[in-house]
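Missing here: one protein chain of the complex. Every other protein chain is in place.
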Amino acid sequence: MPFIPHTDQDIQKMLDVIGVSAIDDLFDEIPKHLRAKSLDKVPEGLSEMDMMRLMSERAQQDAGALCFIGAGAYEHHVPAAVWDVATRGEFMTAYTPYQAEASQGTLQLIYEYQSMMCQLTAMDVSNASLYDGASGLAESVLMAIRANRKSKSRKVLVASGVHPLYEKTVNSIVANQEITLDSVALGSDFRVDQQALQAFEGQDYAALVISQPNFYGSIEDVNALTDWAHAQGMLVIAVVNPTALALLVPPGEWGDTGADIVVGEGQPLGLPLASGGPYFGFICCTNKLVRQMPGRIIGRTVDLDGKEGFTLTLQAREQHIRRSKATSNICTNQGLAVTAATIYMTLLGYEGLSRVASASHANTKALAEKLTSIDGVELLSNGPFFHEFVMSVPGSARDVLEGLAEYSILGGVALSDLVEGADTQAVLVCATEVKTSNDLDVYASALSAVLASKGSV
Amino acid sequence: MPFIPHTDQDIQKMLDVIGVSAIDDLFDEIPKHLRAKSLDKVPEGLSEMDMMRLMSERAQQDAGALCFIGAGAYEHHVPAAVWDVATRGEFMTAYTPYQAEASQGTLQLIYEYQSMMCQLTAMDVSNASLYDGASGLAESVLMAIRANRKSKSRKVLVASGVHPLYEKTVNSIVANQEITLDSVALGSDFRVDQQALQAFEGQDYAALVISQPNFYGSIEDVNALTDWAHAQGMLVIAVVNPTALALLVPPGEWGDTGADIVVGEGQPLGLPLASGGPYFGFICCTNKLVRQMPGRIIGRTVDLDGKEGFTLTLQAREQHIRRSKATSNICTNQGLAVTAATIYMTLLGYEGLSRVASASHANTKALAEKLTSIDGVELLSNGPFFHEFVMSVPGSARDVLEGLAEYSILGGVALSDLVEGADTQAVLVCATEVKTSNDLDVYASALSAVLASKGSV
Amino acid sequence: MLIFEKGAEGRFATAQAPKVMSSVADLPPEMLRQTRAGLPEVSELQAVRHFTNLSRKNFSIDTQFYPLGSCTMKYNPRGAHKAASLPGFLGRHPLAPESHSQGYLACVYDLQNILKEVTGMAGVSLTPMAGAQGEFAGVAMIKAYHEAREDFARTEIIVPEAAHGTNPATAVMCGYKVVEIPVKADGDVDVDALKSAVGPQTAGIMMTNPSTCGVFERQVEEISKTVHDAGGLLYYDGANLNAILGKVRPGDMGFDVLHMNLHKTFATPHGGGGPGSGPVAVGERLLPYLPTPIVGMQEEQGETRYHWIDDDALPNSIGRLSAFMGNAGIILRAYIYATLLGRDGLHRVGEFSTLNSNYMASLMAKAGFELAYPERRATHEFIITLNKQAKELNVTAMDFAKRLLDYGYHAPTTYFPLLVPECFLIEPTETESIDELEGFVEAMIAIQAEAETSAEMVKGAPYTQPVKRLDDVKAARELDVSFQRNSA
Partner (left out) sequence: MLIFEKGAEGRFATAQAPKVMSSVADLPPEMLRQTRAGLPEVSELQAVRHFTNLSRKNFSIDTQFYPLGSCTMKYNPRGAHKAASLPGFLGRHPLAPESHSQGYLACVYDLQNILKEVTGMAGVSLTPMAGAQGEFAGVAMIKAYHEAREDFARTEIIVPEAAHGTNPATAVMCGYKVVEIPVKADGDVDVDALKSAVGPQTAGIMMTNPSTCGVFERQVEEISKTVHDAGGLLYYDGANLNAILGKVRPGDMGFDVLHMNLHKTFATPHGGGGPGSGPVAVGERLLPYLPTPIVGMQEEQGETRYHWIDDDALPNSIGRLSAFMGNAGIILRAYIYATLLGRDGLHRVGEFSTLNSNYMASLMAKAGFELAYPERRATHEFIITLNKQAKELNVTAMDFAKRLLDYGYHAPTTYFPLLVPECFLIEPTETESIDELEGFVEAMIAIQAEAETSAEMVKGAPYTQPVKRLDDVKAARELDVSFQRNSA
């Protein structure tokens, strides 16, 4: 019996002690007519060997392409040590550190994680993780609504460079509490349109959401946006890419007083693309807002002997204590992903992370130059960008991407797939530090070939 | 500086304490003219990311074939837990357990390994490992020469079903001590020819080497051979496949009194094919011979409090104590491979190992039937075999195998590649439990196709 | 010592960074960071050593019996981890085109079907990222259902008092008011209280069955009828599905929607607090509201093609709950687990987890410990109360829990459910051997003896862990949640 250790003797002994004659008797409180028949539609079990063969074949089906898609998930080099250490049984098969004395490993690690995120974002407090960037933004919106004492508004303003899938996610979640989002239109340079923004002057919003870099890869003038929002009595929710934080002004230093809540997708910090997860959402805030923070927080304290130790703290915000009055319903979070990210940040350090960020930027710039030197391909991102840009291809972006896929190149995402009403010729492209200059050339020549074979339309 | 943690400040502080002004000064006892120039022919260093790319490309070059080669290295399913646990830092990055109190993990594990090998072979004692099966056989020959009090002979008789590469290895090693090997010819059923054996009756040999199954996959009449050798005053050295031991009579029970020394290749016990290593040689013997055993042995004892513990024992046999009088020069052995094998044997148990053995046998039988039903292909192994057999193909075995390789099938080894003077049409083929019945069909149809395209010659 | 305290300025693991520092001169200077972020500055060896040693300060399934009730700490097959970590799976971008995603989509599709079968429901969405998000999705679907019928009066969700904290918290996140109803002394819901609580304002009820009391709710059919008759829907919190896997299906009990905790029932690693995965399954009525994305399949000229089903195809969906599709890697592991077990193996889960639990309960009762529900069958978990010990010896459940650590056992869940005083919720799971179960009971007996003769010693436990009992009050009062270089 896979994973069940019982021998016939064991079972007999156990039944005797319990005082029943068969395992089935243990279910005698369940009404007979409810009892399940066999699970016919579930296949027969496989041995580990047969399972590995099946899964290897399936994994192989999806392998081997050169990927230039970003759009919220980024391919970075993950040091081998990250997952070797993170998947040690003691990290991987423990659970939430309820018994602090027997969980100091996980607890200290999360404390260190929180500290690193505070360093990266220049904020005071970080929690132990949320599910992902998108749902994390939803939590931030709820948090801002709770936290903004000056405003009774149940509306939040979104600078529309925010990831469209994040917006969808936020909507799915916050609409249930009658909270609504309004968007500021984007300028032609894929950055917030100052004019459009002015139109919201004087309106009552609990918060302004600013993405840096934004979904299109563009770098926003976050200082001006932050100061504008604060002047309007809005809190500022910053949505940031953690790799970019090694290069760009951290949200804690935006404008005169910094952002109030910082949220984002932790995936770039050592998590593989892996079909979208597990990743993790990070969230940081100012000291002032700590009691509104969702999720777990680890604190440093001392033990009976005065020795340093770590423990869950401020649990009175959480569902297991406060139940219906909790700051969020989150319980299980993304512990192991955070473990990996903490090791990643430690191995890279600020110096390493800066190099990853600048190499990604350099590769993206180089790719933009190579691709836009092809006839008919144009750079649409005409402001500064980090490691993504938007280009326009002749004809349908979808068709061109399909053509590239036949060369085993995943050339980016068609903007119109994700953004309603977007230019159907626009492609969002990304190149991180893992790409070699040869990879960029391979993309460029495949694109030339695809365009040529399509008769450039 | 990869893997060197020193900052400039560290270096300066260290130099100051030492009292020199530059690192180079620390080498001032080396004559100046001997000092090396830069290592021009060594390439520039790569980052881990660039290295991974290079190695992935190289690994990919060798991947993807369906392998039916055995001949001393066998593809078995290795449970995922084996290497997950074996590569934990505490196992992988420790060294020889000289400090017993800080090495109880490795020490207990080896004690358990020794016990398992004794169980499998039905012998009294196992050591902690030798390098591999072939060099292990060389150590066994040296051991037998030392141990056989009845014979002063420096000759050992080899039943010639022993792996030809083992024979070569043994020769390379023992010839330096003027020890020679003689071979008993093989019968047409790829088993020891009793007639040929009788010719050695009454001659003075220190030992007889018996392989079970032998190199050709055949099952020898080990009982008769053992009794014959003992009657001649020879010690019996058994060379065995550990998977087969789950099916076949263990050497400790061969004939009337059992083999004296048992040696073999541990690879089938959870070690990947991996181009030939690391594998490990196992060696077991009777209690009587323990002081002639080469290599490390772990013993169970007690600590100051009477608590059970494990430690290196009988070190007086070893080079670090006995130097030129040691039983062998071996020092570093194959610890981690043994760690994996111990976990493998634990996970499989006797029941699992038996199933692996019988499934391998069944697959090999089935493959032999499929292949030999092809026109012109004949089964040469007409005695009982375990998980390898010899077949004859029309034309040159080498050519046929090359043809198969183009179908990404490694169809076996041409006997004439390994055995001098062997039939050039003979192929040694293996199918273990990892092969599906579809794999066998794929082989059969490729072989048909190859033979057809070669015009069957 | 913290990792921050181990470094030296300028030190880092050089092999891990791209060789050259590329120029960023083209970016607007006022957007560039001016201060170095104070990340650790250590060598690769220091990092590996630090985190390896930290890991050694944890209890875990791989090292200890971990009978944490309501958490199903069963063995996490290493094969599942290995297969889910194949490069083809790790390298797949979440937005990769379907042509380059058939392997992954096939796994998702197959798991959807397996979960439908084991729950007896009509549809499944795997996207929720943990139990709580599954609850959210479920309650949001209930809300969408009522709203689609323009039944706006339903503003309440009923929750038995034994419910897990995520239940009421979720109801509130979905904009509902929470109405708690009591649980009777025998562990079953007080159906009379339920009957007087339901009405046209009732959107639904959230229930666990077996409940967190470790007993099977015998009146489930009556509850179902009561709520349905009042126009409400039934939500099944599947955290305890392990108890009944293969024995009784939520769909057959009358539930309209449920979530499962794949990290519990389907043996995916708990990772020190996550990630998990909390798929939802629904009956026919709620099918249109399932969260997206889902995977569909088409046979075309003998070829099987898997494809995404997104908001376009499911316009009434409650929508997306994550940027992509939840914790894909956990979904893979759960699929692999189901593949390894197969229909017979899944069926055995409920049986043997229940056997183990009842055996432990019997042993503990025989040893004199007080079961919270002595007249009931234990399910996959059971509760003991140490109320007598707390009153008579001043040794609390907390003290027993801490002392267990010294005996090498992780403590069961303590002080939950709240309605049983000084309780231990003990869940052994089916993957533990009889030896471990007996060892734990023996440890409890030994601690009981210690409590009787040396209560103070027990109250000072643990003694063998990296730290002694921690000052939680100080942790909350003098909040230190982030290392500052000068706070060291």
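For reference, chains read A, B and C in written order, and residue numbers begin at 1 within each chain.
Following the convention adopted for this analysis, a contact is a pair of C-beta atoms (placed from the backbone, for glycine too) under 8 Å apart; a residue touches a chain by one contact, two chains touch by 3 or more.
If you're wondering where the values come from, they're calculated on a predicted model, not measured in any experiment.
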| said: Quick check: which displayed chains does the absent chain contact? | reply: A, B, C
| query | Out of C:P18, C:G38 or C:P77, which touches the unshown chain? | reply | C:P77
| note | Cross-chain touch to the chain not pictured, restricted to C:I3, C:A17, C:M31 or C:V48, is C:V48
| query | Please identify, in ascending order, the residues of subunit A that touch the omitted chain? | reply | 1-10, 47-50, 79-81, 84-85, 89
| On subunit C, residues whose C-beta touches the chain left out of the figure | 6, 8, 11, 15, 42-46, 48-49, 52-53, 56, 61-64, 75, 77-79, 340, 431-435
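Methods note: only the chains that are shown with their structure count from here on.
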| query | Where the centre means the average of the CA atoms, what chain is farthest from subunit A? | reply | B
| Approximate Å spacing (C-alpha centroids) for the pair subunit A, subunit C | 20
| field | Between subunit B and subunit C, centroid-to-centroid distance (C-alpha), Å | value | 46
| task | Could you put a whole-Å number on the gap between the CA centroids of subunit A and subunit B? | result | 48
| Junction residues of subunit B, two or more chains touched | 47-49, 79-80, 84-85, 89
| Which parts of subunit C, given as residue numbers and ranges, touch two or more other chains? | 10-11, 15-18, 42, 44, 48, 52, 77, 79, 81-83
